[in-house]
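A single protein chain has been omitted from the complex, and every remaining protein chain is retained in its original position.
== chain A ==
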Amino acid sequence: MPTDTKRVRGPEVSQSPSLFLCKPAAVLPSQGPRADGRQRDQVDVRPVFVRCGLVSQAKGSAYIEAGNTKLMCCVYGPRETERKDETDMKCGRLTTDMRFAPFSCLERGSWIQGSQDKDLSLMLHESLQPAVCLNKYPRSQIEVNVMVLENSGSVLAHAVTCASLALADAGIEMYDLVLGCSIRQDGVSYVVDPSYMEENSCSSASSHNQGGLTVAFLPSLNQISGLQSDGEMTEETLAAGVRTCIEGCYKLYPVIQQALAKAVRRAAPPPSES
């Protein structure tokens, strides 16, 4: 077979240069303050910037920024569904789709949905479904699309918050807003709303009680609509982590309510009293 002697072909599979660094990535210490100045073992979430109504074509949209994590969500619907089986006659259908932009993580991702994207979309769907009054939209379909622009930790938690804001902005009837919060347990201490480095660093110091937990919560109904954990933890740590996440959600609630009220006022200013 004639080989091409004039060109030097590079390797077929390319890898990120950060894998070939001489010194290993610094392991984050498990004591002391965190890299961005927040406290450990306290419900110290990143300050959040939210804005509704930025995509003009969508029925409802929202953008959330927490630290360096940036996500946007668009809601289309209620639209008529093509498939009409028994269940569609009585209540509507909610479809969710969560995608990462290829430039969002440290390593370039692909546009084709991997299994992680599908898994996150499924968890987003499970977290949002209890909150939406689907029985008010029979034979209809509501589509929620989340796009992660920059992944700097706790992506699922912020996606849940952003999606419920977008649903509210679209005027879809809901029982309550859904807020998400995540923690990372590292030995005996935990960090709330972890950044990307905190999520993925595995400190070899303590081999027990390491893991991450994400909770989606409906504050005024006091119900948990989504729960996901991995790593290995004892059951007491898990229960304490769930309580911490619920506290984090309560902290976030007033900010989200204010942003929603502002968006409504901007869209339809109150009649001036003259």
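The rule we apply is simple: a contact is a pair of C-beta atoms (placed from the backbone, for glycine too) under 8 Å apart; a residue touches a chain by one contact, two chains touch by 3 or more; residues count from 1.
Here is the rule we use: contacts and distances are computed from a predicted model.
Going by its UniProt record, the hidden chain of the complex is named "Exosome component 7" among "Exosome component 7", "Probable glutathione S-transferase GSTU1", "6-phosphofructo-2-kinase/fructose-2,6-biphosphatase 4" or "Sorting nexin-2". Across the entire complex, the residue among A:Leu122, A:Val188 or A:Ala261 in touch with the chain not shown is A:Leu122. Within the full complex, the residue among A:Leu54, A:Cys105 or A:Ile246 touching the omitted chain is A:Ile246. Even with one chain removed from view, chain A keeps its contact list with that chain: residues 15, 19, 115-116, 118-119, 122-123, 126, 129-131, 207-208, 210-211, 218, 221-235, 238-239, 242-243, 246.
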